[in-house]
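Showing just some of the chains, left in place.
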């Protein structure tokens, strides 16, 4: 049913890869996360920089800060702005994908809009007047869940940048209202599973992305049938195990 | 919080409109739909053509059919394909919006991907081999809920086209598995409301799009906080009133 990365490149590329055997879940329970790792200060130029890893998915997330606001904002608007950009390195995918150098695909646009919207929901933009924060999420290795990993890494990069801005006196109050995290889930052969890797994702009938705050409030809940529509009960189950996963991720934040 | 159409044009245009007083809901209950109307054969060239109206939102939806398949599909794949395109006429919005003539905005891409995905979920692509159906949704007047109206109108245009293809012997079995409909909902000042008009939408803290089949299965459930995260109970309430609305729309289908 799925066309791996075909919607990115618009066509299948006949790449050569040395085949390796792939096992799904690899012993994980249905509601179990992959191994998660956050590496602070992975690069040195952005104000905040975090390498986030969910299993074999690895994303460089950074927060860069500029003075000023986008042109479409009213000059008298007391708020600053936060936006996001997302990109796959060509070598990040199983088969090399094409660089988006002349236009951005719908998939990329959708993902970077989700990242920006999710992080804006945990920020009081009035507390960062006349500043624009850009979250960059550059996937260096893709194995499923890149958009939710980008939200988690992006949140931590944002947190680091905000702490530096406060230390420098560039902002006076912490604009972050609450920690935020995100995870993917899906339904494979009727079973609801958490944190799908690429192989699992390509077998899923239903695909879901959930973004919650530490206090359990919902920022985004998207559940999409890739082919077969699903039941109300399955939808509730997806939410339940996603909430469990997000609680664990937010715990891990404390050790970064 | 909202920036009306600013993300389409990338900037505010200082258009002149003769101001009219706007009332929200206009007597509608929270779970009540706007007046809905479907006009068959609104234009004559596409195989299926429906003008769909939800209150003041008016969209020309058509289904056009070509022989062949997209290049990215495997030649041996027994399935056909269904895709969708969405566009706002410049004059459809309150303040004239710009034509997307050099690149497509993220908003447009997101909407047309949603329409295509939703309609593919009610179609057995194996029953339309070597055919590509394109659903076009061209908004001639925008007053909120254009994407969900496009899915409803698009479904009926698809149904008409499929009936003609079957009558002509171009396809042998009906590929449509079940009727599909969609509706928007949102939260305004803490209250969950159905089928938001533009004025309501621009006051909403939470924005939701729901796509269901006649039998109540879920194709897509997206709920997004525009600013303030929301509760689990509110999410369930949104689903409940959306389901009520969709049941009514599918009833109306019978009278078209």
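Worth pointing out:
The chains carry the letters A and B, assigned in the order they are written, with residues numbered from 1 in each.
The working rule: a residue touches a chain if its C-beta (ideal position, glycine included) is under 8 Å from a C-beta of that chain, and two chains touch if they have at least 3 such contacts.
Since the structure is predicted, the reported quantities are computational estimates derived from the model, not experimental observations.
For this homomeric complex the structure file specifies 6 copies in total, of which 2 are displayed in place.
Just so we're on the same page, only the chains that are shown with their structure count from here on.
Matching the C-alpha atoms of chain A with those of chain B calls for a turn of 180 degrees, to the nearest 5. For the pair chain A and chain B, the distance between mean C-alpha positions equals 26 Å.
Those residues of chain A whose C-beta lies close enough to touch chain B in the complex are 3, 6-7, 10-12, 71-74, 103-106, 109-110, 112-113, 117, 120-121, 212-213, 216-232, 234-235, 239.
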